[in-house]
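Data block below; observations after.
A protein chain is absent from this complex, but the other protein chains hold their places.
After this line comes chain A, so read on.
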Amino acid sequence: MILTRKEFLGLLNERIHYLDGAYGTEFFRSGFKGVIEILNIENKEMVYSLQKAYVEAGVDFLLTNTFSANRLKLETLKVNYDLRDINYNAVKIAKMAAANKNVYILGDISSTGHFIKPFGEISFNEAYDVFKEQSEILLNAGVDGFIIETISDLKELKAAILAIRDLDDDIPIIAHMTFNKNGVSVTGTSVEIFVTLLNDLDVDVIGTNCTLAPEELVPVFKKISEYSKKPVSVEPNAGKPRLQRDGSVIYKVSRERFAICMEDFIEMGSNIIGGCCGTSPDHIKFMIEFLGKVKSKKRNILLKEFVSSRTKIKSTEPFLIIGEKINASGKKNFQRKIREKNTEKIVELAITQEQEGAHVLDVNLGIEKLLESSHFTTVINELDKVSSLPLSLDIQQYEFMEEALKEYVGRPIINSSTCKTEQLDKAIYLLKRYGGILILLTMKDKIPKTAKERAEIAKNAIKYLEKNGINKERVFVDPLVLPIGAKKDPYVTIEAINILSRSGINTSIGLSNLSFGMPNREALNSAFLALCINEGLSAAILNTSERSTMNVIFGSLMLKGIEITEKKKFFENPIVNMILKKKETDLKREIEKLLEDYSPLQISQDILSKAMEYVGELYSKGEIHLPELILAAETVSPIFEFLNSLIEEKDNKQITTILLATVEGDVHDIGKKIVGTVLKSAGFNIIDLGKDVPANVILSAIKKYNPDILGLSAMMTTTIGKIKEVKDLLKNENIKIPIIAGGASMNGEIAKKFGVFYAKNASDALKLVKKLLKDIEKVIG
């Protein structure tokens, strides 16, 4: 069977469709331990039997056993079999299991196991190539569609989507991300940010899977169902893993409870339903029998438009304030810094404009002839690192714009296109491929003189965009503000805004052009803006430092009965603010001032470390996200090093050492690295032994470094037993050291059984370390 996208969507229109359940946990339940994709070569029968059971359970879609079968992940897992054979066999086995049944095969794609820059070490293009390589094999082997699942980084998901779509523009794609209970992924992306970008990208179904049990996933899915303009899908876990007395791991949610809970997703309008970790053919069979093959419910979809960065999202209503200050045109020093890839000023401007009330940041790097694409990607990554506001990419050269869009995480503004057909075609391509909102200039080669002409040209361009799949809500027309200093009539722009607004078209202006070369610019800008808003203006690129201008926005909108409520994120402790805003220089200056009254050790332990503890709490409460936490840790690290260099040797011995390791057989260490970074940023000395570390190596390291605390990580249900192994080995050697264990498969109950402490995340680990140190102090002291 070959399934076109039209046919696929036709199927979903008929009724709810069912995916299969877990593979890994099912193979482990059968006693297999290891990399499950190897079974595609070594034990095809085992894969076939499980897939046959899913087919008999009544699924409509069967996933290939290729979750980790991409080059990077297989390398990390030290799998020596040929990537091609693993993937090709997977499709062959799935097809055999589905033979003579109305079951379609979906190529299963998941993470490379590495973060993409700026948070990881691989580039977007590397990730793209890895996904393309795997997808091509699956496609040639004959899959009917793809599912990308268990991805926690929106950038990685984008790379996977583009890779598949570039191979085949008519193959169905289901794209999932995985979220925590608070509806935010570990990389700080909210459900709303994910869905509003995926609405633009060329996928067929938007959904979520893994991490959470069905009941926990309901609020997450509710948002997907509200924001998604495409069909939606869901695959929850069967609860959290629990360790049994015999050492095996079970998932708590029974098939009955799973089925009952899954009705919630039908009620919320799900089109595709399946199971993730811990679900078995029995769960899936029972669920399908209970829920039946009914028609999907109609959803109430939110039709608002949004712009977003990786961590921040803004509705385009009622008015979009776009900060203009990251603009190097005509500023020699600023341009020089950009050419040197010194982004300090850009980051500073991003932070200032956010504090001044901007919703979006316009980024114009000046004379592009002097730049390369890496300048654009550097700026975008640096702004991503500081969790900046959404960006308006004011880039002239098409190649640079495409590179920037590729690198950008979120839904940006593409600034801009004229109404010329060639330019519109390019804009259509970019909008469809990367998502976003377009600023459309009311001109072709020349700027029309009258308002009517400008409005007309824009209306025709919008018709063209709509004909090509870009709805007018994704377009902001800029009716062009020209300098009054050059004797240009500002009322032409105002009239054009009026005409366009009456036709339900969004408008945006570059406000400061008006007063270029004039004295008292703020007065002119604010007065003009008030007139424009009165005529229906919906956005402006402006100078957020101009208080009159900013006040005019709020005042003018209030007069129209619209109130903008702004939530600003400032914290009382100035050191916390400096840490969170990456003000390294200010922080160092502050610390130097404190050194006049306090000892380096006091500052390290009582001031800086406490500030980081507070940052950890903000993360736990969801007030800041992972990128901000990592950034904060990176900001304070050099300050700690500076303080440590001042601490006398006798005092240096007071610094706590923590030894970290991922246990033998486990290669996951992103979480552990985050823990290490946060602990280090709190002033602790961290020794990280890496991943896949045997118990005897950990023992030797303890003897060598004499740490105060040992931190162990185990991600897999099959490797958590190794934590106990380390604990027992240390006991036999009569070494008494507190052990903190963490990782996806750990929980408090298992930790208690092992006789170790449990930390859920980095912030938890920090709190626990401090508590343990106090306890140790009490015992000694």
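Throughout what follows, contacts are C-beta pairs under 8 Å (C-beta built on N, C-alpha and C of every residue); 3 or more make two chains touch, one makes a residue touch a chain; residues count from 1.
Operating definition for what follows: contacts and distances are computed from a predicted model.
Of "Methionine synthase", "Ferritin-like domain-containing protein", "Alpha-glucoside transport system permease protein" or "Allophanate hydrolase subunit 1", only "Methionine synthase" is the UniProt protein name of the chain excluded from the display. Of the candidate positions A:Glu14, A:Glu45 or A:Glu289, contact with the hidden chain is made by A:Glu289. Summary of contacts with the chain left out: across A:Glu7, A:Asp166 or A:Asp264, the touching residue is A:Asp264.
Residue-wise, the contact with the chain that is not shown comes from A:Pro219, picked out of A:Gly34, A:Gly142, A:Pro219 or A:Pro483. For the options A:Glu256, A:Glu592 or A:Glu733, the residue in contact with the chain missing from this view is A:Glu256. Where chain A meets the chain that is not shown, the touching residues are 215, 218-219, 254, 256-257, 259-261, 263-264, 267-268, 286, 289-290.
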